[in-house]
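Every protein chain except one is present and positioned as in the full complex.
Think of it as A and B in the order they're written, each chain with its own count starting at 1.
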Amino acid sequence: MKRATVAALLGAALLVVLPRSGDAQGQSYTAPRTKSGQPDLNGFWQALNTAHWDLEAHEAAPGPVLQLGAAHAVPPGLGVVMGGPIPYKPDALEKKNQYAKNVLKEDAEIKCYLPGVPRMMYMPYPVQIVQSTEFILMMSEFATAQRTINMTTSNRPPADTWMGWSNGRWEGDTLVIDSRGFLGSTIGALDQEGAIEVRFLDRAGNYHTDGLHVIERIRRTGPDHLSYEATIEDPNVYTRPWTISMPLYRRVEPNMQLGEFKCEEFVSDLVYGKYQKGSGQ
Amino acid sequence: MQGRVFVVVIGVIAALGGAMVSAHHSWNTVFSEDKPLVLKGTVAKVELVNPHGWIWIEVKNADGTVTKWGIEGGPPNGLVRNGITKDSLKVGEELTVRGYGSRDGSNLLAGVQYERADGKAFFLANEGAEATAKARGNLK
Partner (left out) sequence: MRYRVVIVAAGLMLSVLAGAAQERPATGYRAPRTPDGYPDLQGFWTNLTYTPFERPRDLASKPFYTEQEAIDFFNRSIAGSQDQIVHYVNGDFGATPVQTGARPNLRTSLVIDPADGRIPPLTPEALKRQQAQLAADKARGPLAQTWRDDRGTVWCVFHDRAVPAVVAPYGSNYHIVQSKDWIVMTYEWNTERRLIALDGRPHAPASARTYAGDARGHWEGETLVVETTNFTSKRNFLGQPGTPPAVDASPALTLVERFTRTANDSILHTYTVTDPATWTRPWTVELPMHRINGPMLEYACNENNQDGFAALKNARLEEAGKLAPLEPMRRGDAKAAIAEQEEKGAATVIGAEDEKK
């Protein structure tokens, strides 16, 4: 057998063997049910990693604003991408590297724009899941971002949105969500001061366009844990689909509720500043 | 007859207490009623977003050059609930739009009336309110 083939086989075997998040305990856990018989995902869940900084494994680095010092420097991370780096097309990788150098202008998070999917799920804010038979709502504290998962219909997106159009179904105990219909940028008419060119998946410039298609798999792995996976596909950017995986942790404090973080208010002087009175324009 | 109808309408406006006044923005800060425009072009892009949907058309100027115009419309939720989607207008199809130009001269139009190649209105019927209500059986 050729060495290259042996290596490929070993590599494939390693990919298979690498544990998915929470899998060891998760496989044997049976989630309690809602009254309508579905696994109960209700509650407050939050990621505890640095995926929102950079999905890929990365070392610590300075942040984009010197004056914020250590408070906004990039902490290290082991990465949440399964099976190697994000498979960029060569020209898309060049764009990513440029975006990474220009986050203050390009990253929609700074303007308090809606984070999209899957970014909303691993931003450092709690996500509340409220589950009914027809709809599952997933709501983030950030910018009152909200996803409506259609559980009894499976239509095409009638229009494109920042948070996408999500159709969900149960596969055994796993919630599988198929999402399309994502806007890839701000509208064409928008002034340059507010415009963003692409949608970032994290603060490191990893990005997607309106070609995005996401398939998520969410499952209870214990009383206070979810296993969260998202397969990301965008033929404009990547050579193939790729998958991220992480646990989500329940916020167990009593009387937990989402706070209201309407950050639009705090960034509007920045966004509109050029045209405001007294700006010297 | 005309005068009587006018009085009825004024009474209704007063009684409505301004329920008809939409103005999330003051429309006239952006567009000007002194710039009536008719654009004839082909559809380049449809953005069905809240609060305003936008349609982009490519318009051929008299000198042969092509300009892209952005046409600001209304909110998409009412359209989507009536079966219109982002795919309803086809890229490349002819569209004539009548409306009002921007105060600052940019290539943006507040779209008032839309007409497809077959002469039909793009959005819901001209007498939209009445037609929908009739269809729902609310009115005789």
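The rule we apply is simple: a contact is a pair of C-beta atoms (placed from the backbone, for glycine too) under 8 Å apart; a residue touches a chain by one contact, two chains touch by 3 or more.
Here the structure is a predicted model, which is why all the values come from computation and not from measurement.
With respect to the full assembly, the chain omitted from this view is in touch with A, B.
Among A:A100, A:M139 or A:L226, only A:M139 touches the chain that is left out of the view. Checked against the full complex, the one of A:Q131, A:N206 or A:S245 touching the unshown chain is A:Q131. Take chain B: the residues that touch the chain left off the picture are 5, 8-9, 11-41, 48-53, 59-61, 67, 72-82, 98-100, 102-104, 108, 110-114, 121-130, 132-133, 137-140. Although one chain is not drawn, its touching partners on chain A can still be listed: residues 34-36, 42, 108, 111-114, 128, 130-135, 137, 139, 144, 146, 148, 158-159, 161-163, 186-187, 189-191, 193-194, 255, 257-260, 262, 264-265, 268-269, 271-272, 275-278, 281.
Going forward, only the chains that are shown with their structure count from here on.
Averaged Cα coordinates give chain A a centre that lies 36 Å from the centre of chain B. Considering their complex, residues 156-161, 183, 187-189 of chain A touch chain B. Across the complex, chain B meets chain A through its residues 45, 47-49, 54, 56, 70, 72, 76, 80, 84-86, 108.
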